[in-house]
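First the structure, which I've put down as structure tokens, then a few questions once you've had a look.
Every protein chain except one is present and positioned as in the full complex.
Right, chain A next:
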Amino acid sequence: MAFISRGFHGRRPSAGTKLPPGQYETTGFPVLSAGPTPRIRKDDWQLSVTTETGKRHVWDWAGLMALPADSPTVDLHCVTKWSKFGTQWQGVSLDVLLADVETSAEHVLVTSYGGYTTNVPLADLVDGKAWIAYGYEGGDLAPEHGGPARLLVPHLYLWKSAKWVSGIELRQSDVPGFWETAGYHNYGDPWREQRYQGD
């Protein structure tokens, strides 16, 4: 028999929104990270895409700004249980960054300033599903939320959307990143509630 919590009624999500299992809606913007927030000046910022053969493509801040930008409105789902609906971002689609990159890799290890890493299948970063985001709700992206620029992959739990992104490594084989090594799910689909390894 399913377990019922005696005397618990709960709050339902607001009309018209749909929460993944186990999540609750917040209107704030909580923060998840494992250590201090790195401070990176735009002047010092670089993003590289490295292929499995070692070929490197590099953008500096001006180079990123020169690329065509999107303004996606997306829902966010954090593994710490909060979801936030209808957030507005500005950024460059990974399709743009990867357009001239020759690769047969299927896996990506995303690296960040500060040493954070996370792994994502390449298929989840293309076809309009992921961005390098630098604007949030009409302003610059704040450092605690990953500024100057973070990866945004909203269809996966938010730890996959690496803050302070510095590199996209295309790889033949999959390697777990920081939280994945610590027992979190390798893929992280909120709708299938893939929080931890084995979920």
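Throughout what follows, a residue touches a chain if its C-beta (ideal position, glycine included) is under 8 Å from a C-beta of that chain, and two chains touch if they have at least 3 such contacts; residues count from 1.
Throughout what follows, contacts and distances are computed from a predicted model.
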*One chain is missing here; what is its name in UniProt, given the choices "Ferredoxin reductase", "Electron transfer flavoprotein subunit alpha/FixB family protein", "Succinate dehydrogenase (Membrane anchor subunit)" or "Peptide/nickel transport system ATP-binding protein"?*
"Ferredoxin reductase"
*Of A:16, A:36 or A:86, which one is in contact with the hidden chain?*
A:36
*From A:14, A:80, A:104 or A:186, residue that would touch the chain that is not displayed*: A:80
*Of the residues in chain A, which ones touch the absent chain?*
2-12, 21-24, 28, 30-38, 80-81, 114-116, 144, 178-179, 181-183, 195-199
